[in-house]
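Some chains have been omitted; the remaining ones sit where they do in the full complex.
By written order: A and B. Residues from 1 in each chain.
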Amino acid sequence: MSLKMQTERIEHTLIVRLQGELDHHTAEKVKSHLEEQIAMNTFTHMLINLNELTFMDSSGLGVLIGRYKQIMERGGQMVVSDVHPSIYRIFEMSGLFKIISVHPSESEALASLEVVS
Amino acid sequence: MNNFMKLQFAAVSNNESFARVAVAAFVAQLDPTVEELTDIKTVVSEAVTNAIIHGYEGNPEGVVTVSASIINHTLHLNIEDSGLGIADVEEARQPLYTSKPEMERSGMGFTIMENFMDEITVHSGVGLGTRIQMIKQISNDLTQMN
């Protein structure tokens, strides 16, 4: 209800822009939508733009880590951009930075991926 | 300035955002910083989600109780359920520990509660439900005293 999702395909990357609040309630929707995309599409990498995400708790970490695993399995990379300070602290606590790289902007995140592929 | 509230609701995921907003509206009277308010919302979200997912395992008949009191500039926050309870609280509180990895739980709920609040006490036992008691001092902006 309070989470919106927009996706765009650019070269080998699926860009996912999240807007609103990502909690256990809305995580279900994000998970099933992204799993569908992963199953259907042939993109390699995933870029998650959190610029308009106003709230995220540990249920959000769960969805991100879940997608990270699926993308890794197909040999892709997952990157995240535009992380607000409050969400940044949760990322830090969980050690997520060790596996998912964070970029200040979507374009920088995209550039980092397109160099790889 | 002292005040209290007690909120009970059905253990359905719809109520996670409701609980966050309600607690934030109650705490607003202390003129918290944006960061303090986000910390509190996050912590409410963690504990309420745990009551729904782990305490009641998704049974919507379950009732979650959130109570908050303000004593001077300190927030006392209790979140409880009368669900399954936790057998080993010490293990449950370990970062990354989760009993439900198949649900994509990250195991970070307790770690976040510990980091965002000043004090946390967990009362739980198998069949006895779970009560999380947390305390947080809210920064006292002297220019706002009334």
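Criterion: contacts are C-beta pairs under 8 Å (C-beta built on N, C-alpha and C of every residue); 3 or more make two chains touch, one makes a residue touch a chain.
Because the structure is a prediction, the values reported are computed rather than measured.
This structure file defines a complex whose chain copy numbers, by label, are A x2, B x2.
Keep this in mind: only the chains that are shown with their structure count from here on.
Chain geometry summary: the mean Cα position of chain A and that of chain B are 26 Å apart. If you check the complex, the residues on chain A that touch chain B are 1-2, 21, 23-25, 27-28, 31, 55, 57-59, 61-63, 65-66, 85-86, 89-90, 93-94.
Looking at the complex, you find that chain B touches chain A at residues 13-14, 16-17, 20, 35, 38-39, 41-42, 45-46, 49, 52-53, 95-96, 103-109, 111-112, 115.
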